[in-house]
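Every protein chain but one is kept in place in this view of the complex.
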Amino acid sequence: MTDNARQVIEALLLVAEDPLALGVFCEVLERPRSELEALLHELRDDYHEQGRGFVLREVAGGWRLYTHPDCAPWLERFALRHTRSRLSGAALEVLAIVAYRGPLARAQINELRGVESDGVVRTLAMRGLIEEVREGHTTGGPSLVAVSAQFLERMGLNSLDDLPPLVEFMPDTEAVEEMEARLSPSA
Amino acid sequence: MTDNARQVIEALLLVAEDPLALGVFCEVLERPRSELEALLHELRDDYHEQGRGFVLREVAGGWRLYTHPDCAPWLERFALRHTRSRLSGAALEVLAIVAYRGPLARAQINELRGVESDGVVRTLAMRGLIEEVREGHTTGGPSLVAVSAQFLERMGLNSLDDLPPLVEFMPDTEAVEEMEARLSPSA
Partner (left out) sequence: MVYEVRQEAFEGPLDLLLHLITKQRVDIYDVSLAEITQEYLDAVAGRPHLDLNATTGFLVVAATLLELKSARLLPSPAPEGADAQLLEERDLLLARLVECATFREAGAWVSAGLDRGGAYIPREVGLEPQLMHLAPDLLGRTTVVDLASAAGLVLAPRVTPRLDTSHVVPLRGSVKDAIVELAGALAAASKLSFRDLCGDRPEPADVVVRFLALLELFKAGAVDLGQADRFGDIDATWTGEVGAEEVLIELDDLVTATGGDS
């Protein structure tokens, strides 16, 4: 019966259009989480060891099949769509702010960057990388933005907890001291 | 290098929405038909022997991955309860193109998306959201697709004129800015 569960897991992964949460497997298969989780890990390792053209990844709170990154050049030849246009520096900054400080209001983004960023926010929302959420699900509350599940998926993150601590990106003490010196009125 | 070809074949099968003709594999991999055909047969037998949840079948002049028939009962349960009640990104894109640019030929959709979309078009037609119309109601004219009355009704639109103007939804194209910068002598 374990073999069968494994088979059904693979079939489910084949028809899924989003990362599938562990809970979905549990419900469909009516088996305990621990067992299914073990099977998913086993499958992932299996594909890896057998050098398959697909990989199983746990991202954005679920499991999904992806093509192996080594195959990307051939797939680009097959599907032009995947040559994505790159984001501007401004867009990446806003995306980082929303990932680390979100959910937050547009006005807060503007304030953090010291420049009006509504256009960039709109572009990111249209690309599905960020989305509007409402505080406490009440209507009439302030409209806040947060990163989307699609963003997590694209980044290969399971949740926002997997983001590296922001402190890693801070300029080092030396650079800060230098900035400070240059800003001092007595400089 | 054979291993790699096998890997790329699997990756192609994973992303394909329609059966892939042998010629497609040849084109992408630049390898002889006989070699690739042998690999496809090998893969098919592989999946069968390993008792995978998916099978590789040669149908309609091409190769495609299907779920294993034994898994059907579980997949039905999944389809009833867990398929998301929203369109996939690809389906939404095609529907948007047909709504804003239709009636248009399938080839035009593929061109606009930069990727073969016949499978998605078929799905949307099957669900009654788009339908085939004939230019000038003549027989033998090119087959065009347009959104259906059911689609309008479901979206709460009176006619296609009620769609919001597209210009509001165009991203702030970095491309336009870049072009402008290139024209300006100070760039």
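Lettered A and B in written order, each chain numbered from 1.
Operating definition for what follows: contacts are C-beta pairs under 8 Å (C-beta built on N, C-alpha and C of every residue); 3 or more make two chains touch, one makes a residue touch a chain.
Being a predicted model, the structure only gives us computed values, none of them experimental.
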Which residue of B:Leu22, B:Ala96 or B:Val133 touches the chain not shown here: B:Ala96
Where the unshown chain meets subunit A, residue by residue: 13-17, 54-55, 57, 64-67, 69, 72, 75, 79, 82-87, 89-90, 92-93, 95-97, 99-100, 112-116, 125-127, 153-157, 164, 166, 169-171, 175-176, 178-180, 182-185, 187
Touch list for subunit B against the chain that is not drawn: 11, 14-17, 66-67, 75-76, 79-80, 83-93, 95-97, 99-101, 112-114, 119, 123-124, 126-127, 129, 151, 154-157, 163-164, 166, 168-171, 173-177, 181-187
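Criterion: only the chains that are shown with their structure count from here on.
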List of subunit B residues in touch with subunit A within their complex: 3-4, 6-15, 24, 28-29, 51-54, 65, 67-68, 70-71, 74-75, 77-79, 81-84, 88-89, 113-116, 169, 171-172, 174-175
